[in-house]
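Attaching a single structure in structure tokens format; questions to follow.
All protein chains but one are shown in place.
For reference, chains read A and B in written order, and residue numbers begin at 1 within each chain.
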Amino acid sequence: MNTRRRFVGFLEERLGLDVLLGLARNKLVPIHASTPFYYFGGMAIFLFLVQIGTGILLSLYYKPSPDQAFESVQAIVTEVDFGWLIRSAHSWSANLLVGVLFLHLLTTFMMRAYRRPRELTWMTGIVLLGLFLAFGFSGYLLPWNELAFFATRVGTAIVGVVPVVGKQLLLLARSGEDVTGDTLARFYSLHVVVLPMLTFAVLGVHLFLVQKHGMSVPEKIVADARSKGGLRAMPFLPHFLLRDMVGWYLALAILAALAALFPWELGDKADPFKPAPDNIKPEWYFLFMFQALKVLPAHLGPFEGEVVGVLFFGACGLIVLFAPFLDRGKISRAVLASLAAVAVAFFIAMTSWGWFSGAEQTTLRVILGGIQTVVVLPLLIPFTAPGSNGRKLVYAGLTLAIAVLAVATWWETLG
Amino acid sequence: MVATWGAILYPVLRFLRPRAATASGALEVVAPFRVKEILQAKNNPFDFGGKPCLVVLTPDGAKRLAAGQAIQADDLRAFNAVCTHVDCTVKYRQENGDIYCACHEGIYDLNGRNVSGPPPRPLEAYVVTLRGEPGQEEIVVSKQSPA
Partner (left out) sequence: MKRDSRPTAMLLAVILAAAAMSTLGIPALRGELVAVVQEPEAAQAPAADAPAAADASTAPAEPTDAAANASSQTPPAGGPLPDDYSCLTCHKKGGDLWNETTPTVDESHLTNDVHWKKGLRCHDCHGGSETLESFKNHRDDPDFRSLRVRQDSITFCGHCHSNLDYMRKFSPSARTDQETEYWTSGHGQRLKASAAGENAQADAGVATCISCHGGHGILAVKDVNSPVYPTNVAQTCSKCHSDAKLMEGRTYDGRRLGHDQYEQWTKGVHGVAMLSKGDISAPTCNDCHGNHGALPPSVGSVANACGTCHGKVSKLFAETRMKHKFEVAGMPGCAVCHGTHQTFNPGDSMIGMGDGALCAKCHNPANPQLGATLAGADLAKNIHAKLDELKRNIELAGDKVREAERLGMEVRGSRYDLHQAFDALTNARTLIHTFKPGPVDEAVDEGLKVTASVQESAAAALREHTYRRWWLAGSLVPILIVVGLLVATIRRTPLPESRYDPSHH
């Protein structure tokens, strides 16, 4: 004991850990209906740590050249001990991470946590989301398999549609007219050097701001609490951390289950001279954009359909980024809320459509849509008073979605 | 808690362990026999990333080997041993000094050129390098061109 105290004292004297410890000890997390939403951020950090760990491991064997990329990934999953596990974990964790970030974004938006003075917390969060999407996009190409190769070709072509600077951006992204070995090197550098550095910096700011401003509480709850003499809270250490850890372990369990049930496949090596396969698809989180651009007519009035689409998604991104400043009153708030609802519906519809497009698989589409609805709808529960009509509506919707999901699954497995 | 860390660290440590040397596979492979054994080698052609690979000795190389002189990489040729006619595996006929496909009697010379029978094209050539002590050299076959 004495030794330990001496050791702690040694560190204490030099590092001033008590400041950090004090911060953690004094940190309180409010308890209210929306408290579970606070776990999303922690879960995202946990998954990010998984990504760093597995990513570093993968980089030990991965070789970023078109001759060797596919072969090295193949060697990782076939020859290296537990390589299949590390790769599956990296791929699945990346997808879970983006999913969690989407939920984090959505719940934060619904709680209107971006209110003054947390505008910059929100904006750094959006930037982080963008960075993680870039992680996903660049990482998708690295195994240099057929699907990724052509998806990257399509994905970067979208950049080229941007008016005026599109062509230059395309050349910058691909390092040339086409997706080549140089593109692979570029994406690799982006994925393991540039994006991690940026992410650490922005994440640092984000976390500092969260710490500085404390947890945001929805206005309505604040108002209610005032009349009751304040809000109950739990200390971050150890109470909230323990609960956070439950979330992490659950994420770990989901990761293991996914890796066990659906090992991430490698596919065929990319051959730039082969015609594109029929079912090229980007990662699911880009699918809504991909599908929307695909079904857009070639010309919208005097403009090219694709240009309009790209500009539209660009504008959406800007609206999300500057949401804190657009939320200025009752009306604008209502407009933003309905826009968000439309966006979520659009996302669900387009993703389901894109996921199973090509084949006659309406039921599968319904199943996927059902799953997404079942994930998104519960987020509304904290915003509706128990017993109110709104809460009833959410329950009704959930029941309906589950019923549809059950019927569609039953139909699919029998048919 | 200890169990969790164990479960995470065990795969990681196993992952870090060097993999088997011969199995890197896709772009280069070490022939399962040494240069001096080439004429007796039973496993020629051998597996090169799932395809058969054949190593042969040029006439000069054969003379040098018989005279007990040192063999250079230049005395060896390596080919994708898949016949260009209908994909049978070709073999090395030392006594005839050619490469022979038994299925339809296609014949290639020791440079892989199709010289007789139905094969329409030469064999796909690989690059040969030697490594190791003189007399004990290993044959390394690779797909990359020596830049």
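Keep this in mind: a contact is a pair of C-beta atoms (placed from the backbone, for glycine too) under 8 Å apart; a residue touches a chain by one contact, two chains touch by 3 or more.
What you see is a predicted model; the values in this text were computed from it and never measured.
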Chains on display which the left-out chain touches in the complete complex: A, B
Residue in contact with the excluded chain [from A:230, A:272, A:317 or A:378]: A:230
Residue of A:17, A:193 or A:246 touching the missing chain in the full complex: A:246
Listed residues A:33, A:134, A:185 or A:256, member touching the removed chain: A:256
Residues in chain A touching the chain absent from view: 28-31, 74, 77-79, 84-85, 213-217, 222, 225, 229-235, 238-239, 242-243, 245-246, 249-250, 252-253, 256-257, 259-261, 263, 265-267
Residues of chain B in contact with the chain not shown: 1, 3-4, 7, 23, 25, 47, 49-52, 82, 86-89, 102-105, 114, 116-118, 120-121
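Heads up, the rule we're going with is that only the chains that are shown with their structure count from here on.
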Mean-CA-position distance for chain B and chain A (Å): 47
Residues on chain B engaged by chain A in the complex (per definition of touch): 11-12, 14-17, 19-20, 23-27, 49, 144
Touching residues (chain side chain A, partner chain B) in the complex: 53, 57, 60-61, 67-68, 71, 74-75, 79-83, 85-86
